[in-house]
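Step one of this worksheet: look at the structure below.
Our next item is subunit A:
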Amino acid sequence: MARVVLIGNLAQLTGGVAEFTISAASVKQLFDRLTELHPEIGPHLQEGVAVAIDGQIYQDTLLQPIEPDSEVFILPQIAGG
Partner candidate 1 sequence: MAKHHIETVVNGDAVEFLCETEETLLDVLRDTLNLTGSKEGCASGDCGACSVTLDGRLVCSCLVLGCEVAGRRIETIEGLAKGEKLHPLQQKFLEHAALQCGICTPGFLVASKALLERSPDPSEHEIRFWLAGNLCRCTGYDKIVSAVKDAAATLRKG
Partner candidate 2 sequence: MAENGTNGTNGQGYVGTRTIRPDGVDKVTGRARFGADFNLPGQLIGKVLRSPHAHARIVSIDTSKAEALPGVKAVITRDDFADQSSEFIPAGEMMMNYKDVVRNVMAREKALYEGHAVAAVAATSTVIARRALKLIDVKYEVLPHVIDVVEAMKPGAPLLHDDLFTAGVEPKPDKPSNIAKRIEINLGDIEAGFKKADVVVEREFKTAPVHQGYIEPHAALASVSEDGSAELWCCTQGHFIVRAHCARLLGLDIAKIRVTASEIGGGFGGKTVVYLEPLALALSKKAKRPVKMVMSREEVFKASGPTSGATVKVKMGATKDGKFVAGFAELKYQAGAFQGSPVQPGVFCAYAPYDMDNVKVIGYDVVSNRPKVAAYRAPGAPISEFAVESVVDEIAKKLGIDGIQLRMMNAAREGTKAAYGPKFGPLGLEETLNSIKKTEHWNTPLRKWQGRGVASGFWFNIGGETCASLTINEDGTVSLMAGTPDIGGLRAALTNVAADELGIPYDKVRPIIGDTGSLGFTFLTGGSRSAFSGSMAIVEAAKQIRTELCSRACKLWEAKPDQVEFKDGAVRPLGALAEKVKPMTIADFAKVAGKTGGPIGGYGRINAQGAGPSLGTHLVDLEVDPETGRVTILRYTVAQDAGKALHPAYVEGQFQGGAVQGIGWALNEEYIYGDDGKLQNAGFLDYRMPVASDVPMIDAILVEVANPKHPYGVRGVGETPIVPPLGAIANAMEQATGIRFTELPMSPPKVLKALKEKAANGKS
């Protein structure tokens, strides 16, 4: 079970719940499970978020694997200039 934390305003889409324990083997599965729990967050997960898995930040990687005991943060996307 991965420990998942929503950073910033994302928790407002889950009724204030910022931390989850979810069983998911990939970023896509994680997003699907979160959306099942809180449909409002679904569209926001599709685009515009970065996912940090055990410290490494990934952007736009639906297929990225998540280990059974990973620590996952979902953050707003990072850009640059």
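Note that in this section contacts are C-beta pairs under 8 Å (C-beta built on N, C-alpha and C of every residue); 3 or more make two chains touch, one makes a residue touch a chain; residues count from 1.
Regarding candidate selection, all candidates are chains of the complex that A comes from, given by their letters.
If you're wondering where the values come from, they're calculated on a predicted model, not measured in any experiment.
Participant: Going by the C-beta definition already given, which one of 1 or 2 is in contact with subunit A within this complex?
Facilitator: Among 1 or 2, contact with subunit A goes to 2.
Participant: Would you mind writing out the residues of subunit A in touch with candidate 2 in their complex?
Facilitator: 5, 7-9, 12, 47-48, 52, 54-61, 64, 71, 73, 75-81
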